[in-house]
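Of the protein chains in this complex, all but one are displayed in their positions.
Presenting subunit A:
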């Protein structure tokens, strides 16, 4: 007993304790699966995806390696391209974790309260992330890419099993670095969001990062597809013709020196016995070790700040006193208007809601960037319908965002129909305001709108998305709930959320397409009767708009009915979600 206490207070690294926490993470995953068949299916799908990834990458790498000429220029190109792709992948995962999926797994706060030293919490969180099915799959895939491709160039002392051992070590270090980076950034984000100014500054950086990433990934995706396809189809093709990655190759050379990707590049440097490669290896190891030490320090600092800081400081005593706010409005005098007022207040004070308002603006920025870089500003008009589509998604899973506080509506005897109509009305208002904002930006930028007819048609289409999508939300959200981060810890994802969060919007998307069948049928009928294109589109949009209004009304009525029928079951689900976040 005495020894155990000393170990805790000294904060020494304890491998057994770290391993116990990793097993705890697995136990939590299994517990989540056992509680819900839906979660079990998603877990199995995730495992199938992981196995498919590993098999696909092993087979693809094997055949790709066969098609490579073992020349210096090929080696250089492959090193830089793999370093570039890997870096983009890691950045994508880190941003995805911050913007959408959150940081999952066991809570650092809970472990700290249980007396686990910070060093052990830090290591266990990193190792836990590495040892998920997707973490293991990515490791095995990376091993295949490094192993098969570097083997093609190897000779001398690293030939044979030697290069595979080096690749195994480098892949493990690379995955470790990615896990440490993602955990550190997510924990730092928890500290940053406590301060409004820092949060705003970081949001701007995020937006730019996503814009650049979205452009890079689409460019590289298309380019790589053609390159790799050519390479597999024509194993003997001329290397200069098929392996020219232009600026991306140059960026890759730079990235291969950075700790995020230098361990990926290291096996390719080791296969060449010259002084430059030796220098690269030495510098890589030193830079990697130094950066890992810095990351560990940052992680530790941020985790400590997050654990001991208590409630969100910005929202607490430093905030100026508030009156009744929107509740003071003369129009707020019924359960319907009260729920709208409460929603409006929550949106202002809860970062989880305000995040969803970034998406439409983000798409405008992405398309504007693309328009400027390609010289074709017409692409920016795509932001009009996309804004509507994304705004209709924002209310999805709304009851889970309320959390157990939703039970207050039951205590008060609020009818499901009233509840959903109020929520949807507020959602409709926000979506339309955002739509107007996007439309004004699109109209203000010269050269975006080729014809006003197209602009109005896309606007009506977007309104159809909004009405239909918001009408669908009450039904889906009363049936399918998934856990969400709490308002206090918006970056921390509850166990079992990530898979469901991808799955439910997919159902919503498919359902929205089904809702557009009347419009599609109208197009078909109008075209069959020989109308002009203008007439066809106008008629179809009018029909779809009318039907979408009906969807809005009908969806809320049906959603309210389902909510009343499933109310007690929903309470149980919300209480279970709250448990996941504790």
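The rule we apply is simple: contacts are C-beta pairs under 8 Å (C-beta built on N, C-alpha and C of every residue); 3 or more make two chains touch, one makes a residue touch a chain; residues count from 1.
Everything below uses one rule, namely that contacts and distances are computed from a predicted model.
*Asks:* Which name from "Pyridoxal 5'-phosphate synthase subunit PdxS", "MalT-like TPR region domain-containing protein", "ABC transporter ATP-binding protein" or "MurR/RpiR family transcriptional regulator" does UniProt give the chain that's left off?
*Replies:* Protein name of the absent chain (UniProt record): "ABC transporter ATP-binding protein".
*Asks:* For the full complex, which residue in A:41, A:405, A:510 or A:550 touches the chain that was left out?
*Replies:* The one listed residue touching the chain not shown is A:405.
*Asks:* Using the definition of touch stated at the top, determine which of A:76, A:291 or A:345 touches the missing chain.
*Replies:* Residue touching the chain left out of view: A:345.
*Asks:* Which of A:414, A:448, A:512 or A:562 touches the chain that is not shown?
*Replies:* In the complete complex, the chain left out is touched by residue A:414.
*Asks:* Can you tell me which of A:23, A:333 or A:534 touches the chain that was removed from the display?
*Replies:* The one listed residue touching the chain not shown is A:333.
*Asks:* Even though one chain is hidden, which residues of subunit A still touch it in the full complex?
*Replies:* For subunit A, the residues touching the absent chain are 1, 311-312, 315-317, 319, 321-325, 327, 332-335, 337-339, 341-342, 345-346, 349-350, 402-405, 407-414, 487-488, 568, 571, 578.
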